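This report refers to the structure that appears directly beneath it.
Let's look at chain A:
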Amino acid sequence: MTPEMTILLAIGVPLLGSVLIAMSDRVPNLREAFTLLTAVATFGLVASLYPLVIAGGQPRVELLTVIPGVPLSFKVEPLGMVYALVATLLWMPNSLYSIGYMRGNNEKHQTRFYICFPLAIASAIGIAFAENLFTMFVFYETLTLSTFPLVTHKGNTDAVRSGRVYLGILLTTSVCFQLLAVLWIAALHNGGAVSSLNFTHGGIFREGLASGAVSPAIFGLLFFLYIYGIGKAALMPVHRWLPAAMVAPTPVSAFLHAVAVVKAGVFCVIKVTVYVFGVDLLQSQGRGDWLIYVAGTTILAASLIALFQDNLKKRLAYSTISQLSYVVLGVALFTPLGIMAATFHIVAHAFGKITLFFAAGSVYTAAHKTQVSQLDGIGRRMPWTMGAFAIGTLSMIGVPPVVGMASKWLLINGVVEAWSIPDGHFAEVFALVVILFSTLLNAGYFLPIVYRAFFKPLSDSDRAHPHGEAPWPIVTALTFTAALTLFFFFWNKPAYELAELVRRAVG
Partner candidate 1 sequence: MQVVLDHYNYWVCVILMMIGFYGVIAKTNLIKKALSLSLFQTGVLVFYISIGKVEGGTGPVLDPRNPEAVYSNPLPHALMLTAIVVGVATLSVAMAIIVNIRERYGTIDERDIEDIENQAQE
Partner candidate 2 sequence: MERIHQNLPALIVVLPLCMGLITSIIGRRGLGWWLAMGTASAVLAMAVQLLVNVLESGTLTVTYQMGSWPAPFGIVYVVDPLNAGVLTIVALIGAIVTLYARKSIASEMDPRRLHFFYALWLFCMTGLLGITITGDAFNLYVLLEISSLSTYTLVALGRQRNRRALTAAINYLVLGSIGATFYLLGIAYLYMVTGSLNIADIQHILATKVFPTWGTDAPMYRTTVYVGFALMAVGLSLKLALFPLHGWLPNAYTYAPSSVSALLASTATKVGAYAFIRVIFTLVGTGFAYRMLHTDVVLMVSAGAAILVGSWMAFRQTSLKKLLAYSSIGQIGYITLGFALGNVNGLTASIIHLFNHALTKGGMFMALGVVAYRLGNTRLQDVQGLGRKLPFTMAAFTAGGLGLIGVPLTAGFVSKWYLVTACIEAGRYEMAAIVLVGSLIALLYVWKVVEAIYFGKRPENVPGVKEAPLTMLVPTLLLAGASIYFGIDASTSARVATAAAHFLLGVTP
């Protein structure tokens, strides 16, 4: 099979999967089998591209020409590979977990639910492998739309209202900012000021800026439009959709936070920074300096908010917002190591956060508890779940021996590298302070949960309602991801190598 075929299949197989799932509406077991099969097949297809990418290959394929001159085309490069691998790898435990969760809670409309997941994964792969700005935008939007039915799955007033926020913010930002930026660049391209609409090494503005065809102000404005056009990165103040989406069933939350959606956001931020605007251009033009402050503020503010959330999933949501801004902070250093740290953190955060969500859902399924304050002593009844939760927590804080530590280490290295660039060093100091404080805050809002679960006694009312662990698919899934989080600290070669390739592409 040629790599070109593989790329198309990686998008085609999930689409086919959703058709099969739709057709097996009446036979739940068959339907679930299709879901798992699709997940495994998709991961296999994406993973089979890995050796080629590591060897420096960048296969590309054109699907069709939507508008003359603007094809829907794909090209696999290391950064996209990281995101595609993470998304498809984690989709497997996510599917397994969904099955346990949906059955355990007797949710309605399960077929619709399972149809939407593969569509979203296909969109995610489309984003990961997009060769040009147009393709990325198209799949960015389809990802929003295909996850909308998932977010509003419960169908009650609350879900509809949150769905409005979800769709409203994501579509508003993408249409008003990202689309405007894409079209602006297309207009510049028509006028010859921009070399290409494709993602290019070193960015597409090099000649335009040098010849004066693109003014630095427009360059900066376009960067701004792009950063805020990617609402999925949940940079403040466009982060509201993420807590709103918490009404969704937990597998969906896990999917949004760890597998596809927010990862798509930060991935796009890295991708456009590296391949559209160019890291060194942003560094030398100084038009993106504001980003580090926005990201830093988001990290601290979101952590502070998380500290005061009693709803477990809300607390996790705000934690995600702050963790995403770590990625953006890495980008905003505009150094090769910073980009590498950002890339690596996509992986690290994904493993930790999916574990945390799985645990939250597990608690909900087994004990029907949603608030942190209800969790006293639950660790003794659900040791696997809360053990996994503890591991995820450590990863968020960045304590060895879990993977979160590795990305934080890289991030600090990035700051050190940025230090070597002669400027006021104010931004670097700011970044260091943010990292330090946020680590403390992370510990502050996560460790009490672990403490409660394991060291506080059960409340009297809980004693009257005995329960055990969640159903086995849930426990299997969360054990698997917790193990990954641990394991990845010691053996993170694939992610590290890919991130290293990204770093070299930048530097």
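How were these candidates chosen? In short, all candidates are chains of the complex that A comes from, given by their letters.
The working rule: a residue touches a chain if its C-beta (ideal position, glycine included) is under 8 Å from a C-beta of that chain, and two chains touch if they have at least 3 such contacts; residues count from 1.
Please read these numbers as outputs of a predicted model, since none were measured by experiment.
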- Note on the structure: Every option in 1 or 2 belongs to the complex, but the one touching chain A is number 2
- Spell out the part of chain A that touches candidate 2 in their complex, as residue ranges. 64-68, 70, 137-138, 141-142, 145, 152, 155, 159-160, 163-164, 167-168, 171-172, 175-176, 179-180, 183-184, 186-187, 190-191
